[in-house]
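First the structure, then my questions, so here it is.
Of the protein chains in this complex, one is absent; all others appear in place.
On to chain A.
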Amino acid sequence: MIRLRDVNKTYKGNVVALRDMSIDIAKQEFVFVVGPTGSGKSTLIRLLIKEEKPDSGRIWVAGKDIGQLSSWKVPLLRRNIGCVFQDFKLLPSKTAYENVAFALEVIGRPPHVIRQQVPQVLDLVGLTKKRDHFPNEMSGGEQQRVSIARAFVNRPLILLADEPTGNLDPSTSVGIMRLLDRINRTGTTVVMSTHDSSIVDTMRRRVVELDRGVLVRDQARGVYGVNA
């Protein structure tokens, strides 16, 4: 589903974000990307949605070499990838329902599809009762659920989550992880970057560790710490 070969990315001022990164992620996998701040986790996610271009190397997403993708096809790539962020990126002037509906609206889905799919996905994330609440009327965990609903409403092949529990307390984080696990079980590939060792240790999924842009560990059913 995702394949990187010898990918290098350096930002201005010789800040190395990724160095000779190669990895394969299969369909329906659940992968944790761990590592300290600045190790390249977010860069990896930005490369996958082609928000950044690698300096060298090739990247395939859903069987397509995205380096070859012309710019007008990038939106189509992104429709296959749902994204969730630490800061939710919800629109404050829209309710939970409208935030999710917006994602379908702007990719040209007809109203009857929106009316049908938005309630479904809000039900999936457990927010049916809060559908008419604005983001500032919801807890962090609820906001993140809205954001996951928005990422998943278009049934993407891949869900990328960049420290989705970074702003949440541990018990709320558990709920979010259950939700991501459920989404993974529907057949969606999930790639999640995190700092949260307890979550990684509990889930026992594949762990990829980055250190200053270099892949230092790739372990099936792994844990957060190196020697655990």
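To be clear about the criterion, contacts are C-beta pairs under 8 Å (C-beta built on N, C-alpha and C of every residue); 3 or more make two chains touch, one makes a residue touch a chain; residues count from 1.
The definition used in the following text is that contacts and distances are computed from a predicted model.
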Review point. From the names "Cytochrome bo(3) ubiquinol oxidase subunit 3", "Cell division protein FtsX", "TRAP transporter small permease protein" or "GntR family transcriptional regulator", which one matches the UniProt record for the unseen chain?
Key: "Cell division protein FtsX"
**Study point:** Selected from A:Val7, A:Leu48, A:Ile66 or A:Cys83 as touching the chain missing from the view
**Key:** A:Cys83
Study note, to complete from the structure: The one residue from A:Ala26, A:Ile107 or A:Val216 touching the chain left out of view is A:Ile107
Point to revise | chain A, residues in touch with the chain not shown (by the definition above) | key: 49, 71-72, 75-80, 83, 89, 91-92, 102-103, 105-108, 110, 150-151, 154
